[in-house]
Structures are given as C-alpha cells and as structure tokens.
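Note that this complex is displayed minus one protein chain, with the remaining chains in position.
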Amino acid sequence: MNLQSILSILVFSPLLGIIVLAMLPKTQEKAIKAVGFLATLPPLILSFAVYAHFLAGKSLSDFSVSVPWIQFHGINAQEPIFSVSYELAVSGFQLVLVVLTSVVSTLAAIGAVTFIKKEWKGYFMLFLLLVTGMLGVFTAENLILFFIFFEVTLIPTFFLIGKWGYFEKEKAAYSFLIYNGLGSAVLLIVIMILFAKTGTTNIELLKEIVGDPSGPLSADFKLGLFIALLVAFGVKLPIFPLHSWMLRVHVQAPPSVVMIHSGILLKIGAYGLIRFGMGIFPNQFEKLATLIAILGLINLLYGAFLAFIQTDFKMVLAYSSISHMGIVLIGLAAMNEAGIQGAIFQVVSHGLISALLFFLVGVLYERTETSLIDNLGGLAKGMPLAAGFLLAGALGSLGLPGMSGFVSEFMAFLGLFKVQPWIAAVGTIGIIMTAAYLLRAVLGMTYGRAHREFDGVLDLRGVELVPVVVLMLLIVLIGVYPSVLSSPLQATLETIMLGLGG
Amino acid sequence: MTFSGEFFAFMALALVAIIGGVLLLNLNKVVHMVVALIFTFVSIAGIYILLSAEFVAAVQVLIYSGAITIIMLFGIMLTKPYDESEATTGKWRKILVFLGVLGFAFAVYLGIYHLDIQQVPTTLHEDNTLQIGKALYSKYIIPFEFVSVLLLVALIGAIILAKREDKEGDKE
Amino acid sequence: MENAWLIPLFPLLSFLLLLLIGKRLREASAYVGILLTLASLVFSILVLFERFSEPTYMAKVNWLTIGEVHLTAGFEVNQLNALMLFIVSLVSFLVHTYSKGYMQGDERFHVFYAYLGLFTFAMLGLVISPNILQTYIFWELVGVGSFLLIGFYFYKEEAKAAAKKAFIMTRIGDVGLFIGMILLFWQTQSFEYSEIFKAVEAGSVSNTMITLTAILIFIGAIGKSGQFPLHTWLPDAMEGPTPVSALIHAATMVAAGVYLVAALFPLFLASKTALLTVAVIGGFTAIFAASIGLVQTDIKRVLAYSTVSQLGYMMLALGCGGYVAGVFHLMTHAFFKALLFLAAGSVIHAVHTQNIEEMGGLWKKLKLTAPLFLIGTLAISGVPGLSGFFSKDEILVAAWEGGHPVLFLLALIAAFMTAFYMFRLFFMVFTGDARSEQRDVNESPSVMTLPMVLLGILAVVAGYINTPWFGSFLGDWLVDGNPILGAAHIEGPAWIMIAATVVSLAGILFAYFIYGKRSIAPDWLSGKGDMLHTVVSNKYYIDEFYQMTVVAIVTGFSYFLRLIDTFLVEGIVKGVVGFVQGLGRTGAKMQSGQVQTYGAVAFLGLAVLAVIYALTGGYLR
Partner (left out) sequence: MSSVPASAFLALALILFCIGLYGALTKRNTVIVLISIELMLNAVNINLVTFSKYGVSPSINGQVFALFAMAVAAAEAAVGLAILMALYRNKKTVHIDEMNEMKH
C-alpha cells in the first residue's frame, strides 16, 4: 500500500462503517453493533502500523500527504494566491494522540454495546463520524482542515449527548454546543485573520511567517491572536472559568460518549494549545507563561477543592478532569522539556484514566441506578472486580507511581519547579487534595457498609472486562515504561524547544 | 447636448412612465392603479424601441400591457379589494421606507453618475428579431427550454392553487 | 549481587499470580506467597553475605528521557540496602507464614496474600533504589500497599476511615519529599544519591537550599514514620489485620522514613539546622507518643504508640549524628516489634478482643505466646542483655555526645515510659485473673508460633552484633568506605548505660507494683491529674484539632468555592444566557409574520449599507 494514502484511509475508514450502517435495517441490532465496533478497527490497526513504522526507525514524514484543494486569488490580482491544500501528516506527538484516539474509540464502541439502550443505528453512525473527526483533528496539517474536522467532532457529540444521555441531556447538549460553538467561532476568527494576512494556513509555514519579526504581523497583534487562541482552546480544555459546560456533559452524557469526550475531545484543547499556541506563537506564549501557570494552578486547586465536596461521583470525576487539566497548563507554562513532556503525558494519561473511570461509573450506574456516593457503599463485596478496578483507576488518577498519572504529574511539576517554584509549591497542595477527594469518593462507594442492599448486582463480566483491562494495562505500561510514550515525542519537543529558544 | 428627436421621444416616454408609476402609488381605486400602470408599461416599450430592441418592445406590449395587466384585473375582480379595514401598520413605516428608498436611489444614482462607458456603434437594430432568434436557438437553447418548462410548471401550479376545493365549493 | 534486582520481583510475581488465579487457589495462595518470599529471603541473605566481602554494586538502565536529562532506574547494593533487604524479606517471610494461620478461613484469603506480595515488592524495591526518584516511586507504592492492607476489612467503617487517613496523611508528607526531591534535582541535575552527595560535598548547592531540601525530605519521613505532627494515622492503621501491623506498621514501612533519612544522611549532615530538626522532632515524638501509650487500652494501639515512640528514637539518633545507632535500632526494633505484634495477634486470635481490660491471666493458657511476648517486652524496655538494650544505649550515647542534653533527658524519660507501659500491657494481659469470660482460649497453631519463636531468638541475639563489649561489627561494616557517615561506634560515658538500665528497670518495677502486684491502685496515677489523664487518653486531641482546623478549613474553602462556582461562574453564564434569551424574546415579538415588514426591514438594512458604501467609498478603495 502506498504509505501516503495510509493517513487518509486511517481518518476516513470509519465513514465506510457509516455507509454500511446506513444500508442495514434498524432491526438488525446485532449486525449494527458488530459493524459499529468493526468500523473502529481499521484506524486502530493502521495507527499501530504507523507506530510500528516509527519504532522501526523510519521517518514519520513518509506518511505526509499534500494535495492542492482550494485555490483562489486575492481581491487584486497582484496579491498572492490563497491556497488551502489537503494536508495530512503525523509527527510523534500527533501519532501518540492518534493511537490514543483509536484505542479509546474502539473501547468506547465496546462500551456502547453495554450502555446504549436504544437506536443503535443512529448512535453508531454519529459515533463513527465523531471518530473520523477526531482522527482528522490530530492529523490535519493546516488550520482550515483542522477547523473542519474540529467542527465535525462538535455536531455528532451534540446529538450523542442530546439523544442518548440522562435526564438533563438536552440542557447538557446545548451548553456543550454553545460553549464550544463560541470557542470555535473565536478559533475561526483567528484562523481567518492568519489566512488573510499570510495567505497560508499550513502550520509549518505559519511558524516561519509568525516567527519572523519583520513579517506581516505586529507584535501586539500576535499577542492578541494568541490570547484569542488561548480562549478558544481554553473552552475546550476547559480553563476556569469556562468549565461549567463540561460538568454537565460529564454528568449527563452516556458513559461511552463521556469516555470519548473526557478521553479525547478535551485533549483537543491541549493539543491545540501545544501545537498552535506554543508552536506558532512561542514568544507570545513565553510572555504569558506566568499567567498560564497561574491559570493552571487555579484549575488544579479549584477542581480539586470542588471535587472534595461533591456528592455525585460523576461530578467528582468531572471536577477532577478540571483539576488534571490544570496540570497540563502547569506543565506547558514551565516552557521546558520536562514541563511540556509532562503536559503531553498528562494529556494521554488522563485520556486513558478518565476513560477507564467513566466506563466503570457507567457500569455502576447501570447496575445500581445511582452514582451518588452516599447511596452506594460496600460495593467491594458485591462487585469486587469493578470496585478493584475503580480503586486502581483512582490510584492512577491521583498519581500513584507505576501508573501513567505519576509520570505526567512528576514531569509537569519538575518543569514548573525550575521556573516558578512558588506556584509549583502551592500547586502541590493539589496533589494532596487529589488523594483526598478521590479516596473519599471511591472508598465511600466501595468500602464501608452498604447503604442499600444490592441484591443480584452483577460484577464486571464478559465483554465489559475488555476496555477495563486494556486501559489498565496501558496505564500501567506508560507508568512503568514511559519511554514507550516519550520516544515518539522527542522530535516534537525539540522543535518546540527550538521555537521557544528563538 | 443637442435636442434631437430621439431626445424628445425619450423625455416624453420617460415622463409618461414616471407619471404612470406615481399614479400607481397615489390613486385610490385599485382598477385605476392598474390602468395607470398600463401607461408605464407601454412607454417602457417605447423606451425599448429607442434602445434598438424592437422585439423586446413588442413582447413588452404583449406580455405586460396585455397579459399581466389582464391577469391583475381578473385578480382584482375575483377578490373584494375595497373592504375598508384599518391598516395595522403605522405611518412610520411608510416614512422609513420612503427615506430608505431615497437613500438607496441616491447611492445607486452616484454609481450611475460616475458611470463612464465608451459608446460603441452597434448593429442591434438591424434584423433585431433575427438576431434574437439566432441567439435564443443557439447559445441560449438550454435556458430557453428551461423557461418553457418553467412556464408549464407555473401554469399547472397556478391552476392547482387557484382551483376551488370541492368541499369548500359545497359550503358556498 | 548482580541479581539483587530479582529480590523484589518474587513478591511482585506473587502479587500478579494471586491476582489472576488466587480465586482458584484459595488457601493454597499462602504457599505461593510464602515460597516466593522465601526465595526473596534466600537471595537477600546471599546478597547480604556477598556484601560483607565485596564493594557496593550498582546497575541502572535508562527509564525516561527529558530533553538532555536521562532518568535512570536501577538498583544498588550498599551496606544499608543489603541490611534492609535482609530485614524486610525476613520479616515479610515470617509474616507471610504467620498469616497462613491467622487469616485462616477468611473469604478473601488470596487477596490478602496478593496485597502482602505487592507491599513486599514495593518495600524491597524501596530499599534497593539507587536514586531518590525511584525511592519516591516505591515510597508511594509502599503507601498503597499499606493503604490496601489497612483497609482489608473494607466493610468496616473504621477500617475505611483508617485507610483513607493513612493514605492522605502520608501523602502530605510525600509531597514534602516530592518537592524536596525536585528542588534537589534542579540544584544538582541528578536524582542519583551518589551525584547528589558529590554535589553537596563540592559545595555547589547553597546552604539554604540544602537545609530546605533536607527538611522537605524529612517531612516525607515524618509522614511515613508517623512522627509528630503526622503521627495520627499510625495508631488508626491498627484496624488492619494484625500480621499487617507487624509487617508494615512496625517493622518495615514505618521504618522507611528512618531509612530515607539514613540513605540521605550526607545531605542532612551538611546542614546543622536540618539535623537539629530531625533530632527535635524525633525526641519530641518519642516522649509524646510514649505518654499516649501509657493510657491506651487497646493492645494494638499501645504497640502502635510504642512504635511511633521508637521511631522517634531512631530519628533522634540520626538527628544527633548517630547514623549507626539509628540504623541499629531500626534493625533491632524491626525484630522485637514484629515479635510483639505477632504475639499480640496470637493473643487476639485466642481471645477475640483487643481490649486489654478484658484480658488477664493468659500466661497459663498461652504457654508459648506469653514468654515470647515477655521477650519482646523486655527487649523494647531496654533490659540489659536483649537487643533493645544495646541499640537504645547507642542512641542515648549519640544524643549525649551529639551535645543535646535536653533531648537526652527526653529520651531517658521516654525510655522509662516505654518500660512502664509495655509492662503495664504485659501484666494486664498475662497476669492476674481473667477480667471477662474467655472460652476456648487455645494456643495458636505452629505456623503462627514458629515465626514468633524465630523473631524471639533474633530479638534476643540481634543486639550482639554491635555492642560496646563484643565490638561494633555492624557499625564498622555500615560506615566502611563512607567516613562521612560518622564513627562506627561512639564511646560514651559508662553512666549512660547504667542510667538507661536503671530507668527501664524502674519503669518495669513501677508497672509491676501497679498492674502486677496491684499494691498501688491503677487509678493512683490517673486520679492525680484528671485533666491530664483525659487529655492524654484522648491523644492530646490532635485528631480533633486536625478535624477542626485542617479538615474544616478545606471543607469550608471547598464550599466557598462551590458558592463561587454556582453564583459567580454560573451566574455570569446565566446572565449571558438571560441576556441572549431576552434578546431572542424581543426579536420574537418583532416577528409579526408579515412578509411586507420583513421585506421592509431587509431593504432598510440594504439601504443603510448602500448609503454607507456610497458615502465612504467602501472597502475596495
């Protein structure tokens, strides 16, 4: 197979599943589920193939593809040609996220078989569209293409939340759509301004043009663009105070969607900040590094303290996501290898851990019809496996060494302590708080006396074990042998550091 | 500027057309309005002749002064145009729309005023109908066919829309 | 020694095996655990003996690359590590064996063994780490093992609370270690112990930094070793099964704090302030915990407070520069405290209660346990001839010679108290008449008594490897090649030894008169100071104090933030939403349904644009 076409196939292969699904009658539930699951496999296999290609020591640029797509002149014929190409590529960083996406997608598809109770056809069609969007986001090489895929992720998510969620699903779906819509509107403005001023949206070219002090953009203007980018991706990440949509989504959306949402969609924010914020505007990032560090600190502590008093376990996890995204910001604000690598690790690690935890919450909710901590208790007796994995996931989340959370937390703080020791020192309160709120919640659910008899509550079984075990293994793998993740990142980090140094 | 016959013809036709339009706006009876408009349509046909478009002028007379006006008259006859219900919209809208129209006219007039196109001698008046025919049946054959389809659709649509439904007919 | 890295892997294997197939193995799980820890023990002994004759061995591989920095993972066998390997694997093996009897019939037998395996793995990993990062990693894993085992009886609310408390309290300390470690890294560019010591020696780290990092790291040790003010979790941790208390909360994990300070001793030596902090905290904890131990009625809690107190002793020794004394006491304490806990477990196993006021007269019924318990009690009290005597003496000498007479006095008083409350415990449990109905009190099976016997022997003889009389073999060996660690043996005035003996004997006698012979009423003491007694038996209200300050502040702050979240953040959002909705409603009113109005509005818009365009010339010009 032609190497250059691999990425396109990777991104668009789920669409094939949509076509097949469209032709299946609604009543063929088994076939629909099977197709929905199988359609997530090609990206999975291909992404691992690409990873294997990388491990074999070959260059990732073999996969880059660039085909002219849209071209037009400026208003005056003298102006340069505005061109948008169809460009896909993977760097190490992107590869990591693509692998993460394909893994979590496949597992979420398995999860959907358990969690989704109605209209599988529509669900899987939207789901596969979402998968395509996410894969596209992480492989797009220019801003316009990125934006298109970015929007492609928004719409299916909206419907997935709004139709298959819990009681307040519509409200959650709308707040998701409005917040993210506003965020992407800001993003669109930035992209369009860059496009109009420079005539290109290719990220590599933009890096050069923006980095050039004598370029078409003044310093203040660049700063403004960067702040706009920060807001746009800050909604997605989310950065305090733009977070309230995310809480609703995490509580109301069906578990398999939250797995995707918390596992990957939130990471688009971090990806954007690293790739565009830091990649295109390194100097501006540096100027605002302290601000970003403080924002990260606020996120970290704010999420942690609020998670401490929540009564709904889903809310605990939602606030914990805010808290963990604070670590991403903290790592980025450190502006050194350790910090950035820590941030990227945190992106991946939180993706895996939150997918795991939300899957388990989904199972718990399905069995007990509640996720309120006070209503549960003593679950370890009836469902030892679920309780055990829940505890393990929580331990991973609070940064237990040997699991991925620790490596990321450690590196992020390592980085920040070098440049902002005081902020970092305050941030370590977050580490304690994380332990406090997670243990309070998890032990409240699984340990102690049962507040209610859970007769006939089934433990994890059969196919449900697959996502749990796979995610757990990945979490431990990264925790024990982080090089598996850090080696693809080296090249990306070097480029970023080059930009920061210049 | 010399006062050629063409100029006088233009002035006269334009005057009639505008007067027709103004009457349309100001007359009270609907039938009178329509009749006033016939003047406008006919004088526009005259303008077409001045512009070396005899065929268009002929069609103008046929379609507008003939067909459309008659349709409108039928429309007026079939409805009761004179029930004197209170207008629900205020005067303000008329004034606003008038100001808007004035502004719009001003803006467009500026464009017309600055228009400077070199006049090129044309041969449009020679065998005008023949030229149109050639264009219609060669270059514009496909749009032409489409228009015929459109007319057919309009015909059928109009019949169906205007047809009385049987139940209602029974009531009346 | 090249294969020392295998030692921690045996218990890990046990953990994984039992996790996967433990359910099928049921009681046979014990054999998996026991055999694999035995393998660790054998290896540890081999390594220990090899280390006597060979130099330090170290190996490492690349673990993680951050830019230019390569973080490594590996293992190191130096004197301290080899000794710790031996202690940990020995106690662990014995506890594994003991548990087979103690945990017999438990529904989650295999889980218990799996957790034990995990803990042992982490603890062994901790003691062979060549760098502080790896130490931290295993440090946390040890905490998790401890957490899981404390919460083993998960259905008990107390166990749940204790597990949570243990994890969070030690976590607070761990953060100190975390910060200290990172600061140290940026100062020395390395996590390796050897590199750090080199940098400290070369003076490339400022004095304030050394003090700061040393104290931060010591905070980690405070948390793990249950030193004041983070000690409260350790007595609560007694909710776990008793073998766990013996393994984790007496012999190994809690000693990790002492081990950490010992492992980083050159760093501490470089800062007088840090050393003094260690000494003061240790000395204070020693007497503070001992005083609480005086009035406790739960057999395991008495032992727990005694553990806290003894750990304070070790810290005191290290803080006074007595490296050998601290490590020596760490070793002897591991033996006799594990013995005491296992014996206590045996008692609990027999009478099914932990309240010593309900016991009594067990001497005749527990023919083997009772003498063993007595050996442990004598050893911890510092009666001459037993291991505790020698190590405690070393500490006292170190404190005196280190120039801390006040701390010396504290240590002496603590020694008195220790002797007193330990014998109070002994007399209340084993002598007199049974204070409650006790049925079928039987001696424990041999699988439980054998480990106790072995520990009993060690509790007696372990002291003789480092005595003022027969030479300081341990001390010589420990400081061999590292003169910076201090003298192998500190020669102290002879009266110290006599004083220590007198003090401990006085404590024993005192306890005998009150609880043994009952010639002094037990409430003679408590009657004298009612207030004081209440305060002490409530553990100085430390828990309540934390509850009212730290927990209350955190909770209050959280609720405050929730107010912000609901009113400020959500309020702004709601405000915006309300504004947009209002706009929408107004717009809806304007929507009259009249085409003509729509047309007029649209046209007006166009007209305005056109006029603006005409007047300004528009964008193009």
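Think of it as A, B and C in the order they're written, each chain with its own count starting at 1.
Please note the rule applied: a residue touches a chain if its C-beta (ideal position, glycine included) is under 8 Å from a C-beta of that chain, and two chains touch if they have at least 3 such contacts.
The structure presented is a predicted model; accordingly, all values stated were derived computationally and were not measured.
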Omitted chain's touching partners, listed by label:
B, C
Missing-chain contact among C:206, C:547 or C:591 belongs to C:591
On chain B, the omitted chain is touched by residues 1-4, 6-7, 10, 14, 17-18, 21-22, 24-25, 30, 33-34, 37, 40-41, 44, 47-48, 50-53, 55-56, 59-60, 63-64, 67-68, 71-72, 74-76, 78-81, 83, 85, 87-89, 93-94, 97-98, 101-102, 104-105, 108-109, 112-113, 115, 117-122, 124, 128, 131-132, 135-136, 140, 143, 147, 150-151, 153-155, 157-162, 164, 168
In the complete complex, which positions of chain C touch the hidden chain?
591-596, 598-600, 603
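Operating definition for what follows: only the chains that are shown with their structure count from here on.
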Among the chains, which one keeps its Cα centre farthest from the Cα centre of chain A?
B
Please give the pair of chains with the highest number of C-beta contact pairs.
A-C
Taking the mean of all protein CA atoms as the centre, name the chain whose own CA mean is closest to it.
A
Which whole number of Å gives the spacing of the CA centres of chain A and chain B?
61
Please compute the C-alpha centroid of chain B, do the same for chain C, then give the distance between them in whole Å.
97
Which of the residues in chain C end up touching chain B in this complex?
594, 596-597, 600, 603-604, 606-608, 610-611, 613-614
Residue ranges of chain C touching chain A (in the complex, touch as defined):
62-69, 133, 136-138, 140-141, 144, 151, 154-157, 159-160, 163-164, 167-168, 171-172, 175, 178-179, 182-183, 185-186, 554-555, 557-559, 561-562, 565, 568-570, 572-573, 620
Touching residues (chain side chain A, partner chain C) in the complex
75, 240-241, 243-244, 302, 305-306, 308-309, 336-338, 341, 378, 380-381, 395, 400-402, 406-407, 410-411, 413-414, 417-418, 421, 424-425, 428-429, 431-433, 435-436, 439-440, 443, 446-450, 481-483, 486-487, 490, 493, 497
